[in-house]
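Omission of a single protein chain aside, the complex is shown with its protein chains in their original locations.
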Amino acid sequence: MTPTPTPSPGRTAVARPTGTRFTRVLGAAVILGMAWLVLFGLFLSPNDEKQKAGVRILYIHVPTAWLAYLAFIVTGISSAAYLVKRTRSLTWDRIAGASAEIGVLFMGITLVTGSLWGRISWGIFWTWDSRLTTTAFLFVTYIGYLAVRNLGGTHQQRARRSAIIALLAVLEVPLVHFSVKWWRPLHQQESVAEGKLSGLMLFSLFVGLIAFTLLYVWLLLHRQRVLAMEDALDDQGLDVALAERRAEGAQV
Amino acid sequence: MFAVMSTSDQTPYVIASYVITLGGIGLYVWRLLARARKIAPQVREEDRPWT
Partner (left out) sequence: MSTWRIARLIAAKDLRIELRSRVVTNQVLPFAALVMVMFAFALDNDAVLTRVAPGLVWLATMFSMLVLVQRTFAVESADGALDALQVAGVRPGGIFLGKSLALAVELAVLEVVLLIAAVVLYQADVAGSGVVLLVATFVAATTGLAFVGTLYGGLAAGAKGRETLLPLLMLPVVAPVLIGATRATEAAFGTNGATSSEGWPWVGLLVLFAALFGLGGTLAFGSLIDE
C-alpha cells in the first residue's frame, strides 16, 4: 500500500526559503566586502603609473576570472563525483549545475571588464591572443553545458548527460589552450602591461578576490538549494500524478 | 603606445565596469531569491534539509 503523499503545504510564504544562519552571516560579509571593493577600488587606491585609472578595472577583472575558473573546476569535480557509483548523488549534479551557472556569470563579467580595460589601456576592445580566446571558448562551452542541462528527461538522465558533457569540456580545454597558444603566442608587450601591483593597489586586488570568493560561495549555496527545491517539486508533481492515477483505477 | 586615453577619458569606462558588474550580480541575486521565495511554499519541509 503506497503512502499517499503529504498534501502540498499552504501557499503562505516561507520566511527563509534558502537561507540559513550561515548564509545570512556570509551574505553580510559579501555586502561588506563589495563595499570595501568599491571604496578601495574606486577611491582609496591610487592610479597606476602606466595604466592610470585602468588598473581599477583589474580589481574586478582578475578576481572574476579566477573565480570563474574555480567554478568550472568545481563543476568538473562534481560531475566526476556524480558519475562514480560510490558517490553518486543528485546533490553533486546540482552543485555542478549551480557552479557552472555562476561560472558563466563571472566569466561574462571577466570578458566585459577585460574588454573595457583593453579599450582604455590598449585602444582595442579585443585581440586574438591565447588567453582571451581560451576565455571566450570557455564561456561559450559552458553556455552549451547549461543548454544541455535543460534538455529534459529524468533528473538522473540530466545528471549523467551533463556530467559527461562537463568532463568532455575539461578534456577540450587543454586542446583549445595549446592550439590557440601555438596559433597566437602571447605578445611580449601584453605581459609587461599587467606588471606588478604593490601597496594599496595590491590590497585592493586582495579585497576584490576575497569579496568575489565569498560571493561565489554564497551564490553556490543558494542556487544549489533552489535547484534542489525545483527537483523536489518535479518529484512531488510526479507523486501527485501517480496517486491520482491510482485513485482513478481504484474507482473503476 | 601605452594608456591611449587620458585619465579623465578613462573614468566612464571604469565606472561602467563597476556598474555593469555590481548591476549584473545584483540582477542575478534578485532573480535567484525571487525564485526561491516563489517555490519554497510549495516544497515539503523534509525536502528543504538546510532549514
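A and B are the chain letters, set down in written order, and residue numbers restart from 1 in every chain.
Following the convention adopted for this analysis, contacts are C-beta pairs under 8 Å (C-beta built on N, C-alpha and C of every residue); 3 or more make two chains touch, one makes a residue touch a chain.
On a predicted model such as this, the values are computed, not experimentally measured, just so you know.
J.: What are the shown chains in contact with the chain that isn't displayed?
T.: Those shown chains that the absent chain touches are A.
J.: Going by the touch rule given at the top, which residues of subunit A touch the chain that is not shown?
T.: Within subunit A, the residues that touch the unshown chain are 137, 140-141, 143-144, 147-148, 151-153, 157, 160-161, 164-165, 167-168, 171-172, 175-176, 178-180, 182-183.
Assume only the chains that are shown with their structure count from here on.
J.: Just curious, how far off is subunit B from subunit A if you go by their C-alpha centres, in Å?
T.: 12
J.: Given the complex with subunit A, which residues does subunit B contribute to the contact?
T.: Per the stated touch rule, the residues are 1-7, 9-11, 13-18, 20-22, 24-25, 28-29, 32-33, 35-37, 39-45, 47-48, 50-51.
J.: Under the stated contact criterion, what part of subunit A meets subunit B in this complex?
T.: 6, 8-14, 16-18, 20, 34, 38, 41-42, 47, 50-54, 56-57, 60-61, 64, 105, 108-109, 112-113, 116-117, 119-123, 189, 193, 215, 219, 222-223, 225-226, 228-230, 232-233, 236
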